[in-house]
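I'd like to ask you about the structure that follows.
The other protein chains are all here in position, but one chain of the complex has been omitted.
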Amino acid sequence: MSEKTRLGNFFEDFRVAQTIAHATPRTVTAGDVALYTAVTGSRFAVTSADTFAQTLGFPRAPVDDLLAFNMIFGKTVPDISLNAVANLGYASGRFGCPLYPGDTLTADSTVIGLKENSDGKTGIVYVRSRGVNQHGEVALDYCRWVMVRKRDVASPAPEAVVPELPAAVAAGDLIVPERLTTAEYSVVLSGSRDLWDDYQAGERIDHVDGMTIEESEHMMITRLYQNTARVHFNQQAEKAGRFGRRLVYGGYIISLARSLSFNGLANAFHVAAINGGRHVAPAFAGDTVYAWSEVIDKFALPGRSDLGALRLRSVATKDQPCAGFPYKTVDGRYDPGVLLDFDYTVLMPRRQ
Amino acid sequence: MSEKTRLGNFFEDFRVAQTIAHATPRTVTAGDVALYTAVTGSRFAVTSADTFAQTLGFPRAPVDDLLAFNMIFGKTVPDISLNAVANLGYASGRFGCPLYPGDTLTADSTVIGLKENSDGKTGIVYVRSRGVNQHGEVALDYCRWVMVRKRDVASPAPEAVVPELPAAVAAGDLIVPERLTTAEYSVVLSGSRDLWDDYQAGERIDHVDGMTIEESEHMMITRLYQNTARVHFNQQAEKAGRFGRRLVYGGYIISLARSLSFNGLANAFHVAAINGGRHVAPAFAGDTVYAWSEVIDKFALPGRSDLGALRLRSVATKDQPCAGFPYKTVDGRYDPGVLLDFDYTVLMPRRQ
Partner (left out) sequence: MSEKTRLGNFFEDFRVAQTIAHATPRTVTAGDVALYTAVTGSRFAVTSADTFAQTLGFPRAPVDDLLAFNMIFGKTVPDISLNAVANLGYASGRFGCPLYPGDTLTADSTVIGLKENSDGKTGIVYVRSRGVNQHGEVALDYCRWVMVRKRDVASPAPEAVVPELPAAVAAGDLIVPERLTTAEYSVVLSGSRDLWDDYQAGERIDHVDGMTIEESEHMMITRLYQNTARVHFNQQAEKAGRFGRRLVYGGYIISLARSLSFNGLANAFHVAAINGGRHVAPAFAGDTVYAWSEVIDKFALPGRSDLGALRLRSVATKDQPCAGFPYKTVDGRYDPGVLLDFDYTVLMPRRQ
């Protein structure tokens, strides 16, 4: 094999405090937005229409927050997770400046923790990744941790460093996009009259609809993100692999859960934070994805009487409608139908 | 189920003269146009190239008329047809201002008729729907009628109101886009030397080519329109349904018929009216769609010696090439291969 071919980093290639600048900056365009809509079915008015976004104070429709997340995630894959066995979790994700078509994202990651597993074959790599626009403004930074193979089981274990990560991004740390105003916000055009005031902690919402995944769709959206993880694309290799088939990229499941959540959360116009997230089970083409959400918490935003925040848990399932809110069984394990357990914070207009 | 989840309107929710403003305004972009081309194979020069459109007097390439139709239709689904059993017909559709990438569509519908069916379980809802751009100009208004389930069979029947709908939009009512000129029109670049003068009423044209539909394609284009009808997306639910599989959105069949019609009608650069239309049979992934057209009528346009109109019937079939023009059998029923019977009016340059 030529030494010019990159095979990704192994566990022993990472050092705590090391920063990796990722390749292939990416100008996000109206073409990306159209594909995102076509593959996820997203219907939030603020990302769908310039006119609606302008009533909120945006110069034009920003790009869906999870499209931004997935683009930035994609940049990190060749350096961070090409040799990952599992994508274990997310925490402390904070969205910053809005992203608009025409903006260019560049990403970097800093290693914030390392811990070899007891089997000596793999280790956990914790990174904080950032996506930055062409003006140097941070669009998103977030932590994730992945289990990465060692190149050589004989390599010595590094000193274990496990970062302390908050359970959730604090209200005061949420970034509210500049110049937002809800005075002209239309609940007719947004698709729901339910505003922040109408949600209560503990409330659960079944998002009703189900979406069946096809191979083309998950591969197209994953390639759109320039995510190069091999398990998503190579049926010949995966046929002989653990599942016998291509794995659906987890970020697509997050996007589907968010898009399905429109039915019940139509006014959650902005994802401000990713508090945590776990891909509980793998998804495959042919699976039908459903979702439900629980309001974990609701809180006011400092200095804003017009906007509030909801901390949500959105759960995506496969082949299991969510009228019964499937989550965990009595022994504390996830229900076998659960794909995703996603904890995030959204902004929503308050009743004036 | 949370009361925040919207389950769509049932028959008893509609009132004659009621107007419903639909949610999720939509900025149409070059990304939407690219996906439309990728999924339908459209080749009309005016929507394909800014330069060609400019020779006709457009500032740049307008969006395909049927992409506009489908976007507007999509907006209406959550309010009008989420609980529809069948999409019965179209009439009196008139295209107004051209739509360009960057324009934002908002849609509303007015109920123009209601008639409960004799079984007491369903009723027919007639609506006139409009799509309006960000300047308040009407891009399209059209009527359709759908059979909608009642929430409760015990609900009393409303007074029956059945609108009178014209067989076709009259020549004088067609809207010719402003500033159109055909002086520079190139029949080389358009792909055909056959102009309005060359078509005769009664003439039939086999469009020859066949296009096989895949699940990904019909779901992607239907989501692009933000059409939320469940029968298109949820294989788990449809497996137990009437057909055992996902149904292809009828508007995709209309677009395929129009795109296939390029071969024989390449100079039909603009759809000016939808006179009527009927989805005769359901389509599914795996079906190969063919089309043929008949010139029902041809007529001059008031005050225009450079443009004429053709009223066309385009018939789409499944798994049945159209050299024999399959349509109806001797007993007046549709040939079992027919999917779509679509009656519309196009504009075409005249020989100068």
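Labels for the chains are A and B, by order of writing; each one numbers its residues from 1.
The rule we apply is simple: a contact is a pair of C-beta atoms (placed from the backbone, for glycine too) under 8 Å apart; a residue touches a chain by one contact, two chains touch by 3 or more.
The structure displayed is predicted, hence computed values, not measured ones.
*Asks:* Any idea which of B:Glu203, B:Asp297 or B:Asp335 touches the chain not displayed?
*Replies:* The one listed residue touching the chain not shown is B:Glu203.
*Asks:* Please pick, from B:Thr5, B:Thr37 or B:Gln134, the residue that touches the omitted chain in the full complex.
*Replies:* In the full complex, the listed residue that touches the missing chain is B:Thr37.
*Asks:* Can you tell me which of B:Ser48, B:Gln134 or B:Ser155 touches the chain that was removed from the display?
*Replies:* B:Ser48
*Asks:* In terms of residues, what is the contact footprint of the unshown chain on chain A?
*Replies:* The list for chain A reads 1-2, 4-7, 21, 23-27, 29-32, 34-35, 78, 101-102, 104, 106, 134, 214-216, 219-221, 223-224, 226, 228, 230, 233-237, 246.
*Asks:* Touching the absent chain: which residues on chain B qualify?
*Replies:* 29-35, 37-41, 43-45, 48-52, 61, 101, 188-192, 194, 198-199, 203-212, 214-217, 263-266, 286, 288, 319, 323
Please note the rule applied: only the chains that are shown with their structure count from here on.
*Asks:* For the sequence-identical pair chain A and chain B, determine the rotation angle of the Cα superposition and round it to the nearest 5 degrees.
*Replies:* Rounded to the nearest 5 degrees, it is 120.
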